[in-house]
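Here the complex is missing a single protein chain, while all its other protein chains stay put.
Labels run A, B and C following the written order; every chain starts at residue 1.
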Amino acid sequence: MAKLIGGITTSHVPAIGRALARNSQDQPYWKPFFDAYLPVHAWLEANRPDVLVVFYNDHGLNFFLDKMPTFAVGAAPRYETGDEGWDLPPLPGFDGDLDLSWHLIDQLVARDFDVTSCQEMRVDHAVSLPMAVLWPGQVWPVRIVPVCINTVQFPLPSARRCLALGAAVGDAIRGWKSDQRVAVLGTGGLSHQLDGERAGHINPEFDLRFMDSLVDDPAWAAQFSIPELVEKAGTQGVELLMWLATRAALGGPVRCLHRNYHIPISNTASGLMLLEPV
Amino acid sequence: MAKLIGGITTSHVPAIGRALARNSQDQPYWKPFFDAYLPVHAWLEANRPDVLVVFYNDHGLNFFLDKMPTFAVGAAPRYETGDEGWDLPPLPGFDGDLDLSWHLIDQLVARDFDVTSCQEMRVDHAVSLPMAVLWPGQVWPVRIVPVCINTVQFPLPSARRCLALGAAVGDAIRGWKSDQRVAVLGTGGLSHQLDGERAGHINPEFDLRFMDSLVDDPAWAAQFSIPELVEKAGTQGVELLMWLATRAALGGPVRCLHRNYHIPISNTASGLMLLEPV
Amino acid sequence: MCSPAIPGTTLFDGRQARKGYALNKMCFSFNEAANRAAFVQDEDAYCARYGLTAQQREAIRSRNVLQLIAAGGNAYYLAKFAGIFGLDMQDIGAQQTGLTKAEFQARLDAYAR
Partner (left out) sequence: MCSPAIPGTTLFDGRQARKGYALNKMCFSFNEAANRAAFVQDEDAYCARYGLTAQQREAIRSRNVLQLIAAGGNAYYLAKFAGIFGLDMQDIGAQQTGLTKAEFQARLDAYAR
């Protein structure tokens, strides 16, 4: 059986892309952000996953309102990126893992998750920037299976439903007949709001409580409705749903090997956690 | 509150489109088929629905394998048709009902159905031909909300899951704050298989038992897995999932006002039922 | 996905979908009349544009439905390919079962009571 070796949760701010394009990693604004990933580099080096399942939210590159899935699972041999409107050099694309993709899709549909399967798919900065922060050489030593959760078009799936999705993905990974080492990556958040008069909203108390909960009480955030999460974490802070799915995939108790919380990166409270199943 | 006044289940064979284009309705091959709808015309005339929720399966007009939803709900102001590759004159398109579309989407996501919302959408013969058989003048006196269930890409949702979807749609219709009269239409099946050495497979015993079950024991078909349903009803006979969702939307006991079963129309056992909540 | 084998029947699961993507994408394009015309005008160029495998190219060339299914084709998309030649479902059924169209039609009629 495949081994689910751990989970990483991280923010995915587009501004990281500009920092990479301009080689700003060592500037005072950016250095603390990039340095926070060094312990994760060491963990990846030591634990060498073969495949990453990536929970992320598309920001209008692959999906438009004509066909907006609640949950989409990639089943493509390759996932290219795009410039997303910002004239930045696109990052290298990613090789998929079709065996794991179809195993996940089969298992999820069997457990009443009504996923949209995507045999041709582009991934946006929510996949490529975390990958580039984890592997600064931008030569990916892993294949990926993207799992996209809708945060664009309300109604969004509830926190409870995203926990259930993550749990089902975790079970499927652990039940995959393969010798591969799999990690889960969840990208988004933490608190931020780009739009409206409340633009710039950040909520450190909530974020820190949320990060604590992921270790000991992963269902904590599921007490809140989606509008309540938006009220606390901001319109884009609701991307924390990706963190919930990632945590749920790990199943039972976890050990937190590393965490970082840094304000601000762009308009965002930037967070990072590295979790291992106990 | 809106009123859910009844449900119609019917086959949707593309050959009907050719018969319409060639005005073959009175030919011996077609007359029994078209005549079977006369009692439904009378019911529609007497009961005048304002909106139809249409459970159907797309055959590769609106959805391709790049983004294949398990369940998709239309939220478009208008749904046009296409020739689907067959050089037939496209039938007139349909006006949507955006209030009901969004009400359904909100309610379904709240009940853990991971639907894909479609704000731009074409509908194929599985919507247009049943509509043209119900209203031969092809002037539609109703608005529609299409609900598409995947029968193209396995894994398909289970019969049990489709029953649950239908039940949730029914609850949402009955809970819709509106004075509109709503009917449900489910199109597909009954037993047939277009592909493979078993092409031409038809299973009248199964179909008749299935039609009986819709009246008194709607969960009967849910005892079978999708491969079992394919074994019994054929690769395209699995479209009976639309009938299950339609029946489930009606909720409790129903009265069967009319039924017809006719072999063959094209390669298909053609079925028709008109059901009213008791 | 583990499915019990049903004789003469292929479930279009992930395994089939992986094999057939290019072929099905080409057939999906036949929804548009302009694409059908382009195929008819230069079949080789059109197939090349979609990157068909050799097996798929040969199955398209032979207009053989069983071969097209073996190459990963899905019945719903293949129906659009058949449309180019004006074939109906009895033509296709007859071809796959090795019957004449009249024989195939008779087999269907025999189900009636």
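List of remarks:
By definition in this document, a contact is a pair of C-beta atoms (placed from the backbone, for glycine too) under 8 Å apart; a residue touches a chain by one contact, two chains touch by 3 or more.
Source: prediction; values computed, not measured.
Interface note for the absent chain: among A:Gly85, A:Gly175 or A:Pro253, the touching residue is A:Gly85. Touch with the chain omitted from the figure is made, among A:His12, A:His59 or A:His103, by A:His59. When you scan A:Thr187, A:Ser213, A:Gln236 or A:Asn260 for touch with the missing chain, the hit is A:Gln236.
Set against the missing chain, the residues A:Ser11, A:Gln153 or A:Ser213 yield one that touches it, A:Gln153.
In the complete complex, the hidden chain is touched by one of A:Gln119, A:Ser158 or A:Gln193, namely A:Gln193.
Within the whole complex, the absent chain has one touching residue among B:Thr10, B:Thr81, B:Gln119 or B:Asn150, and that is B:Gln119. Mapped onto chain B, the interface with the missing chain covers residues 75, 98, 101-102, 105-106, 119-120.
One chain of the complex is left out; on chain A, the residues touching it are 14-15, 18, 59-61, 64-65, 82-87, 152-155, 193-200, 202, 204, 227, 230-231, 235-236, 262-264, 266-267, 269.
We take it that only the chains that are shown with their structure count from here on.
Averaging Cα coordinates per chain places chain A and chain C 39 Å apart. Remark: chain A and chain B have CA centroids separated by 38 Å (rounded to whole angstrom).
Chain C has its Cα centroid 25 Å from the Cα centroid of chain B. In chain B, the residues that touch at least two other chains are 65, 153, 155. With touch defined as above, residues shared between interfaces to two or more other chains in chain C number as follows: 1, 13-14, 17, 21.
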